[in-house]
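Only one protein chain is missing; all other protein chains are in place.
A, B and C label the chains in the order they appear, each numbered from 1.
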Amino acid sequence: MNAVLAIIRRDLLLAMRRKSEVLTALFFFIIVASLFPLGIGPESALLRTIAPGVIWVSALLATMLGLARLFAPDHADGTLEQMVLSPTPLGLLVTGKIAAHWITTGLPLVLLAPVLGIQFDLDVGALGVLVVALLLGTPLLSLIGAIGAALTLGVRGGGVLVSLLVLPLYVPALIFGAGAVESHISGLGAGGHLSLLAALLALAVFFAPWATTAALRISLE
Amino acid sequence: MLTATGLSCVRGERRLFAGLDLAVGPGEWLHVQGENGAGKTSLLRILATLSPPAEGEVRWQGEPVTVLAEDYRRAMLFLGHHGAVKEELTPLENLTLAAQLDGTTLDEANALSALMRFGLRGREDLAVRFLSAGQKRRVLLARLAVRKATLWILDEPFTALDVKAVDMLSGLIESHLAAGGMAILTSHQSMPLPNGRILSL
Amino acid sequence: MNWGSPAEFFAMGGYALYVWGSFGVCAVLMILEPILVRKRQSSILRILRRERQAEILENP
Partner (left out) sequence: MSNRLISWFKYASPQSFYPLAGRMIPWFWALTAVFGVIGLWVSFFVAPTDFQQGEGYRIIFIHVPAAWMSMFLYVVMATWAGLGLALNTRLSGMMAQAIAPTGALMAFLSLWTGALWGKPMWGAWWVWDARLTSALILFFLYIGFIALQAAIDDARRADKAGAILALVGVVNVPIIYFSVKWWNTLHQGSTINLAKAPSMATTMLWGMLLMALAFWMYSIAVALTRVRAIILEREAHTEWVKDLNEVKA
């Protein structure tokens, strides 16, 4: 457990020393979401309808942006080898790295989402549901993304390839995440969507580190 | 005691070596020699359990390393071509965090004394990326000194070291062997260490 | 038998574009794929044969 905390601390420390990467992903999120009204038009009823989907798709893309940097630096400087050879099980270390990735890319998105929601004229209740849905959904994005990042490690054109592998797998998260906000707006209640999102998260917490670990071992062979 | 029997290694379409046997006991060290591409690094990675052998088996204290898993990894230290040193972190942070990832703790006093021993005094708080190549290798040597492992597997440990650092490293390895440790090294040049057995690939 | 004449058959009750569009593309792709795979097979065989020839020329 200490090792997990240590790797989270290390990755956060590294993120602090390379602030620009974290900030780039955040501004990307804001800019993409702000482009939609410019492309679609300022009519607030329409914007309210598309808001959950737009914010979620932007969150997917922003998460994707950070994925290439999840394991690549550790792979390049040999730290990944040492992680594999550490007495601590690799699965735990990988979970720690994914947690750190979420704290640096997912959590800021959750905190920024209400601001974007206001741009799209969402009311307070919908903003709350949006935050809860993102809180459940962004760890899911980091977990699934880690599998793709590990599979494309050291592969030609890995950065583009990872989006091809991961985006189709993001579909359920997108559907339930955006759906939660939509059904709240239409008065149906977001409970069903949110609990399904939580179930998916539980499933991913269980399986994704395992698949990521296997993929990392293969990339080091 | 590390023993390997009938190891063979296939890379892509090429068979690098086959039917390789080796044994290293306490206080012994093995010098793996061979041309570029002969499979020195591949052999070391197999011994370190980073990649599985195409055929054959590696045993530690009589047990297969695949069964021992964590116990073997605790007893073994591997240094590859890349230093496993984070450029953005200071030498001090590198040492303490590496120890924590291994599940042990390293207090600041010990870490500092190890860094000083390798002539990194005054560099503790400078990010590694501002250090010279030789100084970066010294951070690694400090890591060797603080990590308690019986078996050292070192891939080209003497590259990019100045004369003084070479002496330090060979002294380090000698005292490791004297204390009953084992070492497996690869190197292009002749080793500044006595009594090594030679394995040619 | 559903069709009075060949013309009626090809007209497909007004759905000719959709029915023949589906069956046509399906047939084209399912003929094309084996041909491409056969080509892949024969190109690797050609390389292997050439290598063999070169070996024979080198050590007669």
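We take it that a contact is a pair of C-beta atoms (placed from the backbone, for glycine too) under 8 Å apart; a residue touches a chain by one contact, two chains touch by 3 or more.
Model, not experiment: these values are computed from the prediction.
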item	value
Residue, one of A:T104, A:T138 or A:T152, that touches the chain absent here	A:T152
Contact set of chain A toward the excluded chain (per top definition)	147, 151-152, 155-158, 161, 164-165, 167-169, 171-172, 175-176, 179, 183, 196, 200, 207, 211, 214-215, 218-219, 221
Residues of chain C in contact with the chain not shown	1-3, 9, 12-15, 17-19, 21-23, 25-26, 29-30, 33-34, 37-38, 40-41, 44-45, 47-49, 51-52
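Basically, only the chains that are shown with their structure count from here on.
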item	value
Gap in Å, rounded to a whole number, between the CA centres of chain C and chain B	56
Gap in Å, rounded to a whole number, between the CA centres of chain B and chain A	36
Gap in Å, rounded to a whole number, between the CA centres of chain C and chain A	43
In chain C, residues with contacts to at least two other chains	none
Of chain B, residues touching chain A in the complex	48-52, 70, 73-74, 76, 78, 80-89, 93, 97-98, 100-103, 105, 127
Sites on chain A touched by chain B in the complex	2-3, 6-7, 9-10, 13-14, 17-18, 76-79, 81-89, 93, 220-221
